[in-house]
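Sharing a structure with you now.
Only one protein chain is missing from this complex, and each of the others stays in its spot.
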Amino acid sequence: MSARTDAIESEGGQFLTADVSAEEVFTREDLSPAQQMFGRIAEDFMRTEVLPHEERIYNKDWALTRELLLKAGELDLLRVDVPEAYGGLGLDKVSSAYVSEQIGVMPSFAGSLGAHTAIGTFPLIYFGNDEQKARYLPRLASGEWVAAYALTEPGSGSDALAARSRATLSEDRKHYILNGQKMWITNGGFADVFTIFAKVDGERFTAFIVEREMGVVSGREEPKLGLDGSSTTALILENVRVPVENVLGRVGEGHKVAFNILNLGRLKLGTRNIGSAKQALSRAIKYSVERHQFGRAISEFGMIRQKLGEMAVRCFVGDAMVYRTLGDVDRALASIPPEETARVLKAIEGFAVECSINKVWTSEAQAFVVDEALQVYGGYGYSKEFPAERAYRDARITRIYEGTNEINRLIIPTRLLKNPQTAQLFTKETARRALEDSQDLAKTIETHFSAERDMLSRAKRLVAFTLGRARATYNDAIANEQEVLGHIADIIIEVYALESAILRTEKLIGAKGEAAATIPIDITRVYASDAADRMEHSARQVAAALAKTEELDHLLNSVRRLTSHTTYNTVAARRRISDSLIRAGRYHL
Amino acid sequence: MGNGILVFAEQREGTLNKTSFEAIAAGQALGSELGQEVLAVLLGSGAQGLAEEIAAYRLSKVIYAENEKLKDYTSDGYADAMERVVRAVNPQYVVMPHTYLVRDYAPKLAARFGKGVISDCIRAQVANGQVTFSRRIFLGKIDADVVAEGEPPVFATFQSGAYRGDQATRGDSDAEVETMALEVGEVRMKPEAPFQEVKQAVDLTKADVIVAIGRGIKSKDNIAIAEQLAAALGGDIAASRPICDAEWLPIDRQIGSSGQTVAPKLYIALGISGAIQHLVGMKNAQTIVAINKDPEAPIFDIADYGIVGDLFEAVPVLTEEIKKLKA
Partner (left out) sequence: MKIIVFMKQVVNKDAILRINKEGTWVEEGDISYEVNESDGYALEEALRLKEKHGGGEVVICSMGPQRVKAVIKDGLARGADRAIHVVLDNLNNLSPFAAAKILAEAVREENADLLLTGLQSDDQGFAQTGVIMAELLGLPHATIVIEVDASNEALRVKRELESGWYQWYSMPRPAMLTIQSGISQIRYATLKGIMAAKKKEIKEVQPSSEGTSAASFQRIEKIYFPQKTKQTQFLGGGDAKKGAAELAEKLRAEARVI
């Protein structure tokens, strides 16, 4: 048992070598009836209690936001991740993320609720001692108290450890006195409990649980591009007296809290991004049916149908990715007692590459969808009286927060090279073999996607080639080659996305038959066709950057071989996808 | 094998319900097409006068079933009495108005014949001696043609407005009134006196212009735009049931089967899908306007003018245009 557990704990990143069959992955179609009901509660809550008040929420009626958080608490929506011993439900990550997906229909409120339940409450769940948990978790789980997470400072964003806030032990050694400033704190205007990071004596980076009453002062509401309906303020710390019992974890180990919490946050973020994208798509579908030009509904025009079709592709593939990761994480956590938080965190950390992939991919998919949705609305898309412009603005932050997409792109190859389990896959030798290897890696799995699976296995070799070769070329200086790493990250991201889409659709065919999966099959082929083009482009950039002049042609030839693919009739396929959306009147997969 | 059409006439507190005349019209229409006689039945105690009122219509007979237990309506009393009348008359069709009273006892009556009622019909058509009943299903979105099978009697109820009461034809001379003194079994329920909940502060029946809102208004805060339209038109604001249930507007603003029945010159339905319970309360308005996002909404079936689209876009423009026209 334990041997198996250990194997699973370090499973992250393994998708680059292992062949995965559909039975091994979790898909959105595998949600249990209970999980579906959890989601429906959240969906009903959003539809009946929150969405009707969109204007008030976006006018910063924080009293209403707090009232709604309390209502969410009554429905147990804030208890999902909290352990049972502290008034929570201690549910699996799939359930938690599926609930988040429903909340995602209103990004501002999702921001408030998510900041509370995830980065606000997680530090206590994973790093709090029993007394701290007993004091705070029940009140956070009910919504009586609202939590916030305060890491960023004016001078330290992505470089979080460069924080300048200081904590000084009082003379009686009973309090730490905090001084400094925090920036961009979600729920900053009204939260009651904060996780605040500061350096003890200016050196030892440490996390503290701080109650507002201890002297935290909020700055003004930050005027923002989007998410106007969630509170974002600075926090001013002037001699804030925090009892020594409120140190979270150990003095000097604040970085453990900070990075683990960001990683945990990213795990759930993907479903929320796709949830918002699906909402924008469904609205665009409805509008395109209602809006008539030239005597016809605009949904009948090819250009609009292509847009709707491609938006659905992104939503379907995004769900395939994030639920796959969540399912893998839940499987890894199944054999770990939840109170052994260090092991839980380590297991989740094992999927850091997947979490970064999903963060980047889903936020960019969301950006694409809200942009195209706005375009479907035409001039009305630009009007504040229609929902598309708000969705467009709200989405922009998702590429910035929880680690910018640039930071996350760098994490992907860097992690793979750091993790001993995966590092051995990317050497000069493996890079060479990746090019020479003429036999197909793909086992002959009976599948609708022989061509796509063949291309996928070659794409994995492409990763071995590009990353192995880059490492051999740059050695320890590879961290300075951000552009090359970024291109390689893009290839890895496409591999994960494409494989997840294939697996989800294969599993669907297995469960319901081919006839029930014609649209997912189209989606998968459309995605595969375009992904191959994009991977080829990225690989060429890497090859050109790495190659000595005399070997460039050879390398480009190799890239061509590894990325050669036929082009699917995506025009016809997107029409079929879009027709199915229009028939359903919404995104329905 | 039964023959003839038995029409149930409804009375409460010594007054005939106007839907009784609609039921008579329905019975007469069926009778003439099927070539069958039409009888009416009235239940009560001391309601002989009402039976005579009915006898003025062209009917082969009016049965007045008299029993002390029929003074106030109860489902036990009515089902029992009607069972005896139906067994005595042995008609092929029993035609009733689809009122709250009939809904309460008719299924019980039909169950005693081992069947249900073809309920809430909007039409009946006769071809080759066979009657096809049409009923609205799926909240009025779809019509179903239904045929009766098996042994008579066939029990059918007709929706209010399916036939017009003023088209019930009067006879050349009064029909015979047969008073049937009958036994009624145990009546288990005790009715108290009917009452009205709220003083109807607003009498919408006198309004010339009504702007009514439904679920599509989405939130209480949005009612203002409908009120502005009503003000511009010099009309009253009203609502469908869900709005009053949510207490966004008081109950005396409710239009429909459990609210007021109105017939204004202009009725503007905003975000009202047109459930049948609402339609019965307003379909006789002179001009009906519907603004709704759903092109399939049943409200469009009875609207003179329709806008398929977002009411939040349309209404402010309409209000402005009307102000300009009135200026």
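Each chain gets a letter, A and B, in the order it is written, and its residues are counted from 1.
One rule holds in what follows: contacts are C-beta pairs under 8 Å (C-beta built on N, C-alpha and C of every residue); 3 or more make two chains touch, one makes a residue touch a chain.
The shown structure was predicted, so the numbers you read here are calculated from the model rather than taken from an experiment.
Among B:Leu42, B:Ala148 or B:Ala168, the one in contact with the hidden chain is B:Ala148.
Here the missing chain is touched by one residue of B:Leu70, B:Met96 or B:Leu311, and it is B:Leu311.
Of the options B:Asn3, B:Ser32, B:Thr169 or B:Thr287, the residue whose C-beta touches the omitted chain is B:Thr287.
Even with one chain removed from view, chain A keeps its contact list with that chain: residues 33-34, 37-38, 40-41, 44-45, 74-77, 79-80, 89, 91, 290-293, 295, 297, 583-585, 588. One chain is missing from the display, and on chain B it is touched by residues 74-76, 79, 99-101, 103-108, 110-112, 114-120, 132, 135-150, 154, 188-198, 200, 209, 233, 241-242, 245, 251-252, 257-261, 265-266, 286-291, 296, 298, 300-311, 313-315, 317-318, 321-322, 324-326.
Here is the rule we go by: only the chains that are shown with their structure count from here on.
Chain centres here are Cα averages; for chain A and chain B they lie 56 Å apart. For chain B in complex with chain A, the residues that touch the partner chain are 218-219, 221, 293, 295, 308-310, 312-313.
By the touch criterion given at the top, residues 52-53, 55-56, 286, 290, 385 of chain A touch chain B in their complex.
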